[in-house]
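With one protein chain withheld, the remaining protein chains of the complex are depicted in position.
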Amino acid sequence: MSAAPPPSPAMPTYLGMPAFPDAARRAVADERLRANLRHATTTIRGRRAGAVAELDDWDALREAGKQIKDHVLANLGHYLRLLEENVTAAGGTVHWARDAGEANRIVADLVKATGETEVVKVKSMATQEIGLNEALAEEGVTAYETDLAELIVQLGDDRPSHILVPAIHRNRSDIRDIFLARMDGAPRDLTDEPAALAEAARRHLRAKFLSAKVGISGVNFAVADTGTLVVLESEGNGRMCLTLPETLISVMGVEKVVPSWRDLEVFLQLLPRSSTAERMNPYTSTWTGTHPGDGPRDFHLVLLDNGRTATLADEVGRQALRCIRCSACLNVCPVYQRAGGHAYGSPYPGPIGAILSPQIRGIGSDVDASLPYASTLCGACFDACPVAIDIPEVLVHLRARAVEDGPRHPLERASMTAAGWVLRSPALLRAAQRAASASRRVVGRGGRIGRLPGPLRAWTATRDAPVPPPESFRRWWRRTDGGRA
Amino acid sequence: MNAREEILGRIDGIFPARPAAEVAADHERIDRRYRRAHHGGGIVDLFAERVADYRATVLRAAPSEAPGLIAERLAARPGRYGVPAGLPAAWVPAAAAIVRDPSAGELDGLAGAVTGCAAAFAETGTIVLDHGPAQGPRALSLVPDFHLIVVLAGQIAPDVPGGLERLDPRRPLTFVSGPSATSDIELDRVEGVHGPRTLEVVIVA
Partner (left out) sequence: MRIALFVTCVNDTMFPGTGRAMVTLLRRLGHEVLFPEAQTCCGQMHLNTGYRRQARALAEEFPKVFAGHDAVVTPSASCAATVRDWHPRLAPGAGTPPVFELSEFLVDVLAVTDVGAYYPHRVTYHPTCHSLRMLRIGDRPLRLLRAVRGIDLVDLPDAAECCGFGGTFALKNADVSAAMCADKVACVERTGADALCAADNSCLMHIGGTLARNGARARTVHLAEILASTEEDPS
């Protein structure tokens, strides 16, 4: 038994990340970024709606997906033990990691044991979450991202801004510029045609795939009763990483387990249509332990907690663990569309990130306490979610936690408390309304208010405020006996 | 306490472990009112149409025509083709340069690969390889840039639920829905990245 590892941060907070409103302000001012995001999100929104409308039993699939995930969460210990037993029986090795530091240590040790200093990686949110590439770099191991968008991010020394398409903030000409500047062997006459960019990536990575000895992946689903691991992808880089190396290390959050093979019939319909708006993604690979004569000889599965059991303990917040990382909520979110993914200060941006990051990392920092407020509660995310996560409900729940446990905002607290007293008393409300009506000659010019002081200045920077009326409704009701006088 | 015990301990503290039979009974109670299939008849036509939607080439042949058609497709792209040793002899064109069970080192030099499959889903235009004798190991149909898959009409299930029932999850499986593609540039689909950029499907009925 090994000693407990030293405490480590659950997830990189992207050092120096400001709270959401400040980061979003910069994004909103970046017209090119807004144009890229608008183009990409509106394209996928329309296509997703079509892919979903094609199945007339979508609501039933969604309900089944939700129930399967809730059933797993309510029996998580059972299914993890079963998964471990079946993976082990099939020739794999299962490791458990309490947090990011422990998971990184396990993976780094496994890689070093092979004697290799390079690994190929297929895009994985779990390894983004734990900052695996940076941890491997510190151990002298270079991790090559092979997913096209991850490659764009890695070559551009950038951060991912979307769950599915980490380089969504880049348009085709940005990508061409990055390839020309940073990709070894990129053709000098590279155009910004998507097919040409994809071809350049193919040539760039081919030798890496063919020589790699260690592959690292995430996991979309892990089937408990067979020990089968499932990875969905599009480009074939996943197949390369899962098949060609001698050693395969897969890192999965503990909530990714599903009970049985049959349950995939639900998720293989929900995920591709919600994610890339396809009937099915180009490639899905499944494997069960090791397969003699085909694929890796050594398979390691790292089961990652990293804040998930803490999230599981929260009755309202735990539904975030149903997430299958499709990114539909990002694509329909009007706030994400304007603010971009970087503003969320986490590998998990958008609505799901706003409820996942503060739960995984805790709500103590400014950025995490600001995330539950990064939403108008418009509800578009809930409608789009294929496993029916009531994101607005969790946001409201986490706002209460932010007020109770997060950084203090004395001015807001004082005004909310005062408003609470006023609104609990009709007499006080009447008095406040009289004061508002009395102020109308002072504040209003031409029937509207152009500038207000204090916190309300944020409103009147771009919007007029209405002038209070000469009398409130309740005063009119009393004066006129409800209009009858 | 080691990590395993600690994590399972945290979980058991939230949701205490229950007997396996109770868990299984709960799993059975999950509401599965979704369809087993979205289309009744015309499954082969639907499959052909859905595969073609991914910009794969779809061809149809009677059993007696299949060998000639396969030979014709390979002749259109000169080069050496890898086939698994268990591929039915009728599907291996005599005239083509064929490498049976090519070694890992040979794969990148091949013009393409020809394989059978284990099952297919019509609704989603998906073909599944279980890498049995007629399909070869996973690398064979991955590394070369061209993949021709022979699908027997009887292997086509109407939809995802029925299709999964035909598969053995203990085998390695590859689900193929069109050629390699990406949505990573402006969230629009572009065919052709790391996997085979050309997918041809011969439906034998």
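Going in written order, the chains are labelled A and B, and every chain counts its residues from 1.
The rule is short, and it goes like this: contacts are C-beta pairs under 8 Å (C-beta built on N, C-alpha and C of every residue); 3 or more make two chains touch, one makes a residue touch a chain.
All values reported here derive from a predicted model rather than from experimental measurement.
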item: Partner chains on view for the chain not depicted; value: A
item: Contacting the left-out chain in the complete assembly, out of A:Ala35, A:Met416 or A:Ala438; value: A:Met416
item: Residues of chain A in contact with the chain not shown; value: 20-21, 24-25, 28-29, 34, 334-335, 338-339, 370, 372-380, 382-383, 396, 399-404, 412, 416-417, 419-420, 423-426, 429, 432-433, 436, 448, 450, 455-456, 458-466, 468-469, 471-474, 476-478, 482-483
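To be clear about the criterion, only the chains that are shown with their structure count from here on.
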item: Whole-Å separation of chain centres (CA-atom averages), chain A against chain B; value: 29
item: Of chain A, residues touching chain B in the complex; value: 1-2, 4, 36, 39-41, 43-44, 55-57, 60-61, 63-64, 67-68, 71, 73-78, 80-81, 90, 95-98, 102, 146-149, 152, 164-165, 167-168, 171-172, 175, 194-195, 197-199, 201-202, 205-206, 209-210, 223, 226, 228, 234-237, 239-240, 243-244, 254, 259-262, 264-266, 268-269, 272, 276, 278-288, 291, 293-295, 303, 305, 309, 312-313, 331
item: Residues of chain B touching chain A in the complex; value: 1-4, 6-8, 10-12, 14-15, 17-18, 20, 23, 26-27, 30-35, 38, 50, 53-54, 104, 108, 121, 123-126, 131, 137-139, 142-143, 160-161, 164-165, 169-196
